[in-house]
Each structure stands twice: as structure tokens, then as C-alpha cells.
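My structure is below; once you've seen it, I'll send some questions.
Excluded from the complex is one protein chain; the other protein chains are retained at their positions.
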Amino acid sequence: MNGIGLEHILFISTALFFIGVYGFLTRKNMITMLMAIELILNSININFLAFNKYLYADKLDGLFFTIFIIAIAAAEASVAIAIIIHLYRSLKSIDVDDADLMKF
Amino acid sequence: MTNLTILIIVPLLTAIAVLFCRSSAQVKWTSFIGSIIQLGLASSLMYAYISERAMGNTAQMLFQQRYSWYSALNIEYYIGVDGISIAMIMLTAFVVSAGILISWSIQTQVKEFFFLLLLLSVGAYGFFISLDLFTMFFFLEVAVIPKYLLIGIWGSGKKEYSAMKLALMLMGGSVFVLIGLLATYFSTDLGNGIHTWDLMKISQIHIPLQTQLFIFPFLFVGFGVFTALFPFHTWVPDGHSSAPTAASMFLAGISMKLGGYGALRVAMYLMPEAAEQYSWIIVLLATIAIIYGSFATLMQKDLKYMNAYSSVSHCGFILLGIGMLTKTAIVGAVMQMVSHGVMTALFFGAIGMIYERTHTRQISELGGLLKTLPFIGTVYVITGLCSLGLPGLSGFVAEMTVFVGSWQRPDAFHRIATILAAASIVVTAVYILRAAGKSVMGPIVNEHFLHLKDASWNEKVASVLLIAAILAIGIAPFWLYNLIAPDAQIIMENIARAGLGR
Partner (left out) sequence: MLNSNCIALIPLLPIISFLIIGLAGRRYFPKFSGILGTLSLLTAFILSAIVAFQYFFEVGKVDGVYQKIVAMKYVWLHLLPNVSIDMGILLDPISVMMIVIVTFISLMVHIYSIGYMHGEPRYATYYAFLSLFTFSMLGLVLSTNIFQIYIFWELVGVSSFLLIGFYYEKPSAVAASKKAFIVTRFADLGFLIGILVLSYYSETLDFQTLIARLTTEGPYLSSIAGASFIGASALTWGLVLVFAGGAGKSAMFPFHIWLPDAMEGPTPVSALIHAATMVVAGVYLVARLFPIFSHSCPQALDVVAYIGIFSSLLAAVIACTQTDIKRVLAYSTMSQIGFMMFALGVSGYGGEEGLGFMASMFHLFTHSIFKALLFLGAGAVIHYVHSNEMKDMGGLRKLMPITHITFLLACLAIAGIPPFAGFFSKEEILLACWNSNKIIFGAAVLTAGLTAFYMFRLYFSIFWSKEFKSHNNNHDDGHHGEAPATMLLPLIILAGLSVVAGFVPFSQLVTSDGAGFATEFHIGFALGPILIAVSAIILAWFMYSKESLVPQKVADSLKGFYTAAYRKFYFDEIYLFVTKKIVFNLIGRPAAWVDKNIFDGFMNLLASVTVALSEAIKSFQSGKTQEYAIYFFAGTLGFVLLFIYLWT
């Protein structure tokens, strides 16, 4: 495992993050967008773990945060899916561009 | 009655009780009873105050109460009264009672209407008894926001526009006040970086002149907007004209006095040196407001617009008295606040009664009402005479006190301002008599007017209540004068202590 340093892991997490952002900005399907958000969150989880392991190996704060984020992500996913279901019921669509009622 | 908090609690409880009423009759009676209790409380407060003073209590503020409200920012619920506040509280009690009686014929959303009206009175009472600047500001806002709804929902004419204009301009004024108050707060260092909102304490602190010069315009303009300081008076005509009768009464009778009271109590009292420096601007603006308001009134065709513009002119006397910085003029300004409050409330009441019956407020469409509506016509004439300063009615006393006080400034600028202000009473006579001559007197112009019903009992009681107040001030002004004068003296002494008084 000597060859793998902090930079490698950060590279992966950054790639993951931007894939998530790209997905979030380009996909019109709300479920896919939700998945993109999960990618973003997970990229951050990786970040936390990496920093914890490489910089503060004697502490567990990064680990805790990761667990915390996973919990939040779960809650967020359920709320988001609830919203999506409601939007589907009223709009008969899960295309994010159809849900533009909240404008000026 | 020495517990001042009751003065806020009673109208608040009445307002809440109104929400639980089932029928509109219940609502009206509840509010009426509540307002009568207010009137009783205010009277007994005045009695308690006078007897306390008679017993030789020379504290500046009586019946003080002080509770910490939000200690992190040193905000306290700190209340107390002096003669000036007592006069304003009496004014509020009279106008609110009359306003509730006049509104008897409100048909739509009765509950909400009376609730908001009572909420306004909470704000007014709270404002007049507060000695903590923040509490004062809090109550000032309470007395502003319900007006938006009152005008927007129950108003007439272009009511949405007027409601928005009034709310925005008064809010704009409040912003100035808030900036001024915050600046005052942070310029009071009691040591260790502790600041205070306490009016009494601040008055003892000498705020540096430069700071005063910065703060004073904010406070004065902010409060001035409320009391139709030229050129921030334009909310007055539209706001008053669109408002329902009781709201107009409240607006002109009490709300405009909040500004005058604030300008006197906060701006003048706390910033005496700045007041001295800026007094010529105040006098100038007030004189312009008086003259210009009265000439603008000449051209109005709608009774309510006429009275609204005349309020601009009359409130100019308040600012003139304040700006003149002599004790007599300040007493005159306070008397003018009370007098104009009662008088204009009655005026709007009378106009409301006429409008309700004839469905027009255009002077050209009215005529001969004295014939079919003798009571309302007489009320209209009496209040008109009060407005043009007939001796024996309240307007005369207040205006004359302002004039005599202003005349004590011997330089040409103040003399000319006084003469111009005095000249406005002639213009006042012209527009009042023109309106009265056309609408109340003269031949009946519309056959429909022949079948009008004169005032009902509640309207009669409301009118008599206000007329009694007008007469009480007009015939025996000394009690009001004696009530106010010692406190005006204190304000003057504060100016004198700044080394500038006369």
C-alpha cells in the first residue's frame, strides 16, 4: 500500500465530486439527480476518511463525521424521494424542469 | 391606578377577547367596554398623577416599573409617565373610545377590524409610557403595521396604493428612528463598554456634539415622517383619505402625535445641543409645512383630503413649537398635539358620518346638510371652528401658546416664521369656511339628502366625548398647561445644561 498516498485518494474523491456535480447539473430526471447528490456526499466521505487516516491517524473525528453524513444522507434521500413522489403526483413527471412553479 | 402595565394589558386582553366573540354585536360591545375601561384607567391615572404631584412628588417620572427584557442587549421593559405622557395617554383613550363607537356600522370582517384597532391602541399606550428606547421602538412598530391592514382591507378609493404608501413611508421613518436609536445606544458608554437604552440615564450623559449632530437628523427626520414633516408628508393625504373612518381618526389623532412625542422626548431631550444647532432647519421646515399645507388645502375638493392637508398644516405647529426651543413654545407644541388629536379625530368622525350617509366626499356634491342632519352638521361646524382657532375651543389655546412662545425668539428669522405661521390661521379660516359653507350650509343640492337619518346614539356619544375634550381644553386650558409645563421645563433645563438655553 506504499504507492497509494493521500493525493491519490483525493484525486478519486475530486473526480467523484465533479462527476456528481456534472450529473446534478445535466440530468433532468430527479431520481438521477438524487443519485448525483449521493455521489457528492460520498466523495466528501472519502475525503474525511482520507484526511483522518493520513493526517490525524490517532483521532476518530473524520470517522464520526462520515457516519454522521451517511445518516444525514439517508434521511435526505427519504425526504427527497418523498418530495419527488409528491411532485410526480401533481405534475405527472419527474423531470426537474417541469417543477418550476417557484419562480418570481 | 398606578400600575402602568395595566394600560397595555387591558387593550391587549380586549383585543384577544374580541377574537373569541361569536357575533359582531359581541365584538362591538366587547371593544366598547374595553375602550371605556381604558378611558377610566387613563382618567384615574391622570388623577393619581395629579394628586401625586400635589403631594410634592418631584420625581421626573412617576409610577416607574423596570424589568429586564433581553439582558444580553441591555433591553429593559422600563416604563413611567410624566405630564406630557399623561396628556398623550388621555388623548389616546378619548380617540380610541370615539373611534370604536364611530365604527359601529362596520359590516365586513368585524372581528378583525376591532382586533386591529385595539392592537393599535396597545402600541400607542406602550409608546407613550416607555422610557426604554428599544421598548419605545417596539411599540412604535406595533402602532404602524396594523394600519396597513386597516387601510388595505376596509379602506375606500385607491386603498391598496395608499396602504402601501403609508406603510412604506412610516417604515422608512422607523428605519431612520432605528438607526438613530442604535447610534444613541452605542454612543452611551457607562464604563466597561456597557451601553444602555435607558432614556433617563442617557439624558444625564453628555453625548459629544459631533455624535449628536450625526444622530439628531436621523431621529428627528424619522419621527418627523410620522408627524408630517415637510417634505415627508405625502403619505398623509392619501393615507387618511383611503382609511376607514376609525383608522383615519386614529391615524391623524394619535399616530401623527407619536412622531411629535418622539421628536420631543427622544430627539430633543437627548440631543439638546444638536437640537439647538439644527433648530433653524426645523423652524424653516415647519413654517413651510404650515403655509404650504394650508395653501394646498385650499385647492382640495374632497373633504378628507382637505382635512388631511390641514393636518399637515396643523402638525407644522407642533414642529414649529418644538423647533423654537422656548418653554412656552414646547408647551404649546404638546397642547397642539392633544388639541389637534382630538379635533382632527372629531373632524374625520364627522366626515365619516357624512360619507356614510351621502356616499360622497366631494365638496361640490354636498350641500345643505345642516337641514337634514342637524347634529352631524353642527358637529362639523364646531370642529371646523376649532380647526380655525376659535377661542373657547382647543385649537386656539394651543396655537396661541405656540405663537407667544415663538415670539420670545427676538431675531428676524424667528419673527418672520412666527408671523407666517400666524398668517396661516387666515388661510385656515378660508378653507374651513369654504368647505363648511358649501357642504353643510347652503341649499340642499341632492334630493336624496332629504331622507337622510341623523346621527345614531353611538355616533352622538362619540362626538360628544370628543367635543367635551375640545371644550375642556378650550375653556379651561390651565389644567393642561399645568400638567405639561413642569416637564417642558425639564426639557428646557436639559437644553440649558448644554450651556445654550435661554
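Chains: A and B, in written order; residue numbering restarts at 1 for each.
In this text, contacts are C-beta pairs under 8 Å (C-beta built on N, C-alpha and C of every residue); 3 or more make two chains touch, one makes a residue touch a chain.
Being a predicted model, the structure only gives us computed values, none of them experimental.
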Omitted chain's touching partners, listed by label: A, B
Touching the left-out chain: which of B:Leu298, B:Leu452 or B:Ala496? B:Leu298
Looking at the full complex, which residue from B:Ile153, B:Leu182 or B:Leu390 touches the chain that isn't shown here? B:Leu390
Cross-chain touch to the chain not pictured, restricted to A:Phe24, A:Phe51 or A:Phe65, is A:Phe24
It is residues of chain B that touch the chain not shown, namely 165, 168-169, 231, 233-235, 237-238, 292, 295-296, 298-300, 309, 328, 368, 370-371, 385, 388-392, 396-397, 400-401, 403-405, 407-408, 410, 418-419, 422-423, 425-426, 429-430, 433-434, 437-438, 441-444, 477-478, 481, 485
Can you list, in ascending order, the chain A residues touching the missing chain? 21, 24-26, 33, 96-97, 99-104
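What we mean here is this: only the chains that are shown with their structure count from here on.
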Averaged-CA centre spacing for the pair chain B and chain A, given as whole angstrom: 60
